[in-house]
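Of the protein chains in this complex, one is absent; all others appear in place.
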Amino acid sequence: MSRELTMLQAIQEALDLKLADDERVVLLGEDIGVNGGVFRATDGLLAKYGEKRVIDTPLAESGIIGTAIGMALNGMVPVAEIQFLAFIFPGLEQLLSHAARMRHRTRGQFGVPMVIRTPYGAGIRGPELHSESVEAFFAHTPGLKVVVPSSPYDAKGLLISAIEDPDPVVFLEPTRIYRAFREEVPGGLYRVPLGQAKVVREGEDLSIFAWGSMLRTALRAAEQIEQERGWRCEVIDLRTLYPLDRETIITSVQKTGRALVVHEAHKTAGLGAEIISLINDEALLYLRAPVKRIAGFDVPVPMFSVEDDYLPTEARIRQGIEETILF
Amino acid sequence: MSRELTMLQAIQEALDLKLADDERVVLLGEDIGVNGGVFRATDGLLAKYGEKRVIDTPLAESGIIGTAIGMALNGMVPVAEIQFLAFIFPGLEQLLSHAARMRHRTRGQFGVPMVIRTPYGAGIRGPELHSESVEAFFAHTPGLKVVVPSSPYDAKGLLISAIEDPDPVVFLEPTRIYRAFREEVPGGLYRVPLGQAKVVREGEDLSIFAWGSMLRTALRAAEQIEQERGWRCEVIDLRTLYPLDRETIITSVQKTGRALVVHEAHKTAGLGAEIISLINDEALLYLRAPVKRIAGFDVPVPMFSVEDDYLPTEARIRQGIEETILF
Amino acid sequence: MLTENDRAQLWMQMKAHSDRLFEEIQVLKPDGEVTGPVDDISPDVMREMYRWMVLVRAFDRKCVILQRQGRIGTYAPFEGQEAAQVGSALALAPEDWMFPTYRDHAAAMVHGQPLATVVLYWMGRMEGCVCPPGKHILPPCVPIATHLLHAAGAAWAAKWRGEPMVAIAYFGDGATSEGDFHEALNFAGVFQLPVIFLCQNNGYAISVPFSRQSASRTIAQRAVAYDIPGVRVDGNDVFAVYRAVRQARERAAAGLGPTLIEAVTFRYGAHTTADDPTRYRDQQRLSDEWRTQRDPVTRLRLYLERHDLWDARQEEAWQAEVASRVDAAVQEAMAAGPADPLAMFDHVYADEPWHLAEQRRELATARGGAHA
Partner (left out) sequence: MLTENDRAQLWMQMKAHSDRLFEEIQVLKPDGEVTGPVDDISPDVMREMYRWMVLVRAFDRKCVILQRQGRIGTYAPFEGQEAAQVGSALALAPEDWMFPTYRDHAAAMVHGQPLATVVLYWMGRMEGCVCPPGKHILPPCVPIATHLLHAAGAAWAAKWRGEPMVAIAYFGDGATSEGDFHEALNFAGVFQLPVIFLCQNNGYAISVPFSRQSASRTIAQRAVAYDIPGVRVDGNDVFAVYRAVRQARERAAAGLGPTLIEAVTFRYGAHTTADDPTRYRDQQRLSDEWRTQRDPVTRLRLYLERHDLWDARQEEAWQAEVASRVDAAVQEAMAAGPADPLAMFDHVYADEPWHLAEQRRELATARGGAHA
């Protein structure tokens, strides 16, 4: 059975299936119960699984992540929702000092299988601090895995993999494409493996690396530029940001000799820098032009009246492609 | 009047002079008063300036940073000490969501002139979580400045500049060289400007970028390699990590055509990646070899029995230089 | 030494005391009667209270409409909580520091924030974060409970300089679960800071009822943990709120430290315009109940009319005035012209570093290109 679902529906379905499949799985977070989450990702799950499995917590993110760690230590598989990415900040200590380090410091004795899901990114006219993208923080934290889906199919398969993963996974859900489009999604449990990027569009002239909501922007730019200029850009969805799928990245750059990274996070010290560095390490001699970063500007994500200008646009990506190919 | 001081003494002197110089300056933090700080950076200042200027706070880092923001809003210049870098984590929300954003969101109406000083880095056989170096987090946060001294002279001059800066500065003090050596330090107030790197050693064959405690390790490696191989490495102390001094970085790489970054933070998504990206942007065609990163491994900073192996060593740096020059 | 029995009894007694101590103080009853003399509040102040409550309610309703029309973004309405916000703000001195949340623009407007600025905020305009020169009104705090520490810090600075200004932080019942709530009250207690912590307990943090937010019956009793005064008032009773804040302000300015005030109230509408309260509560019944039985505006009007402080003519005139002020504010905000995207590069730092100058040019070019 396969239906057209939005990313939100696909996520809801993954949660539903894992709740049914594994009684160690519990959901916790603010407003996820009777309200079904502020985006409705947990819609209907309280009614179906009860208060023991779908837990509305007090308003305290360190509390959510910290108790989730304790639950995970004692045999549960908590899936915590943080209402928006910036609200993970009060819980960062729990994530950095404990979740990421527990398996390592106890020499494998105590793992913390848990997932922290959180909507992220700009583009939905959200209030202040509802539009951040700080995935680079997590990708600089050994012990964590970082996953970002860009389509309903992947969202479901990646989330199921994340819940089944024995290590803590930060699962970032791009709000901008939560409901933006539908896609065929199979009904049962299936997995999209963590750690594997996906070549979404093949090409020979330039490699574009993107994830989350930027993937579609990048794809559109690639399509336009092919129409306008005939250049064929390869577009790669990284999907897992930590650890990165180096092989797919390098193979593509070795083929195209040119690369461009798109992300909505601030440019400086963003994940684009790491991708450039991997290319520098492994494929420098293949490069025919500097790798280009089209990223969010190095300003606090501004209020929504100008967020579209903060975000990478198709125009800026096309401009970047031109500069790189004509370098 | 100029004496030989350790970095700690130089920092203490900067605090002392600014307390005397500007009555808006207050120090706050855990154990900074009668105890003079766990490293004694505030030794004697309570006795000299009293409880109103040198404040022992309750044990709460969000409290420290949050109240410092409030003080700064209302005309003070707070200099907060966080006992060790990892203990800034519970206060990250205050730093990321408020300190970094206040001037921007209020369109310049309310600034928060404040400094957060904290010992950081490994190499002193500290307990767990006393050895982290997550400068990359701050360098990915527009609105913050990030400063790391590597010598007593710079420590004093940079700290004075940081306190006088109208914006929030994260001032990271490498514990490993707190007392490791002495240097001539002038007695009065002087400034080392923020945002300027320093060429510590000139050379033509390769540029090494380092900061904090890694600077000396890099310098020694450069000296040895010159003796052994005759290669002359330029060594650059970045001093301010955000915003970076691109000009100095690029000028050097254009001269040498080869570069290596040393940092003790984890390699992946560390600041080395940003430096490589700047070089990629501005000096790709000058490069005769991939830029090398010699960094902390991508593991939680391990307990001290093996921290020397976690940290970049002269041997690893020399190996990196050889690989780069012989590429 | 107490026996186990003694202790159990003591505990019960203390609970009983605490229940009385933290019971809801009421001055102005829903029927417009008062529970005791109110000569400490002048007729002028009472009329001011009323005028403000009517004005902010009209403003609030207008904003909900503007949001539905797509002319502003997601909006957080406060209807039902007017007494808590107006009463508290009127008890402040002009120079006091105010730290509101996204739901406290009524308080902000009373304290001097222009209505048009508030509209700009909800239009997603950065201009909406700026207050008039010389005022100390911070833009709405979005991350819950974090600003309680800012209020403590600002109060600290005032105390430090010996200035009589105090700071007030507004927050909700949900905010009391965050660690920053605790740290702020603790700092304020230790350093006896001139700060007022004003909690509007509207019974819900989005969908989560207070009973699930905390095992404690009241929020006021949390003051016990810090040995600071705590008080619980009927938050729909503008006299009770005004008095409690005035008293807390006097204590603070006199060097007697912080106060925690719990104002029990209810938001009639949704958490924000993006929220659907029917999902988590019997919205119709509850909001009808509060509206008809505990409305803050109605009860003050009853009182004023009964004491000949207000009449139908005044009402009519004021309603007209309110309508025109709200319209003018909306018009002013809408007339602000398109937002300037390049302004996002302003004020990241006091001085612009090279990379921002460069990115500013990059965006200018990209936009120029887009227009060309």
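Lettered A, B and C in written order, each chain numbered from 1.
The rule is simple: a residue touches a chain if its C-beta (ideal position, glycine included) is under 8 Å from a C-beta of that chain, and two chains touch if they have at least 3 such contacts.
Note that the structure is predicted; figures quoted are calculated from it, not measured.
Asker: As a test of the contact rule: which chains in view would the missing one touch?
Answerer: A, B, C
Asker: Could you tell me which of A:15, A:38, A:54 or A:69 touches the chain that is not displayed?
Answerer: Selected residue, touching the omitted chain: A:69.
Asker: Any idea which of A:105, A:201, A:255 or A:288 touches the chain not displayed?
Answerer: A:105
Asker: Write down which of C:101, C:177 or C:236 is the residue touching the left-out chain.
Answerer: Of the listed residues, the one touching the omitted chain is C:177.
Asker: May I ask which residue of B:8, B:27, B:60 or B:185 touches the chain that does not appear here?
Answerer: Going through B:8, B:27, B:60 or B:185 one by one, B:60 is the residue touching the chain not shown.
Asker: For the chain that got dropped from the picture, name the residues of subunit B it touches.
Answerer: Residue positions of subunit B that touch the missing chain: 30-31, 33-36, 38, 56, 58-63, 86-87, 89-90, 125-130, 267-268, 297-300, 302-307, 309-310, 313, 315-316, 319.
Asker: Going by the touch rule given at the top, which residues of subunit C touch the chain that is not shown?
Answerer: Contact residues on subunit C toward the absent chain are 1-2, 7, 10-11, 13-14, 17-18, 20-21, 23, 25-26, 35-36, 177-183, 186, 189-190, 192, 212-217, 221-222, 224-229.
Asker: Determine and list the subunit A residues touching the chain excluded from the picture.
Answerer: 26, 52, 57-58, 60, 62-63, 65-76, 78, 90, 93-94, 97-98, 103-111, 142-143, 145, 165-167, 195, 243-244, 246-247
Here is the rule we go by: only the chains that are shown with their structure count from here on.
Asker: I'd like the Å distance between the centres of subunit A and subunit B, where a centre is the mean of that chain's Cα atoms.
Answerer: Here the centre of subunit B sits 31 Å away from the centre of subunit A.
Asker: Per the centroid of Cα atoms for each chain, what is the distance between subunit B and subunit C, given in Å?
Answerer: Measuring from centre to centre gives 40 Å for this pair.
Asker: With centres defined as the mean C-alpha position, give me the subunit A-subunit C separation in Å.
Answerer: 36
Asker: Could you check subunit A for residues that touch two or more other chains and list them?
Answerer: Touching at least two other chains: 62, 86, 89-90, 128-129, 268, 298-300, 302-303.
Asker: Find every residue in subunit C that makes contact with two or more other chains and list them.
Answerer: 126, 129, 142-143, 146, 179-180, 343, 348, 355 - these are the residues of subunit C that touch more than one other chain.
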